[in-house]
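A single protein chain has been omitted from the complex, and every remaining protein chain is retained in its original position.
Showing chain A:
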Amino acid sequence: MGLMNILKKLKEKEREIRLLVLGLDNAGKTTIVKKFNNDDINDISPTLGFNIYTLDHKNFKLNVWDIGGQTSLRAYWRNYFENTDGLIWVVDSVDKLRLSDCAKSLHLLLQEERLLGASLLVFANKQDLPGALSAQQIENFLDLKSLKNRHYMIIGCSGHSGENLLEGIDWLIEDISTRIFTF
């Protein structure tokens, strides 16, 4: 395989981004992905297993893996870590009771070696509901500032109305695309 072949393959790969959507159950992961993909969001039930979406956005091909968040499923998240470019962590901003559970899960996840290089986007979801904590508050709660060696952004959003979804994803893609392929 000569350089011209390597370049041809690379050109395809450079345009493909693999995103992993995780978070506790009922955080609104599937709603966010579906809303972003312009699908109907009225009839969404808990994700049993996982969903894969292939979206074209900004000249990139996004392979989005949306994995169920129930406690029993979390042990299996690791089945999907390989080659992940970006991680989307979805938080239910209203569910204050489980915020510490949420923080623990996230930090555990971020220790995973295979996700070391992945950019992190935190969606503080359900901002349209009364009593929602602000993105700022959640950032503090999740102790994101303690993260080392990780590009991240947190943004308040609403999967229901679609508010800020585009902004979040755009940041993620921009961040991923401004770093170079090293493998």
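Here is the rule we go by: contacts are C-beta pairs under 8 Å (C-beta built on N, C-alpha and C of every residue); 3 or more make two chains touch, one makes a residue touch a chain; residues count from 1.
Criterion: contacts and distances are computed from a predicted model.
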| item | value |
| --- | --- |
| Per UniProt, the name of the complex member that is left out, chosen from "Tubulin-specific chaperone D", "Gustatory receptor", "Acyl carrier protein" or "Signal peptidase complex catalytic subunit SEC11" | "Tubulin-specific chaperone D" |
| Touching residues (missing chain, whole complex) on chain A | 1-4, 6-7, 11-12, 14-15, 48-50, 52, 54, 61, 63, 67-68, 72-73, 75-80, 82, 113-114, 116-117, 144-145, 147-155, 171, 174-183 |
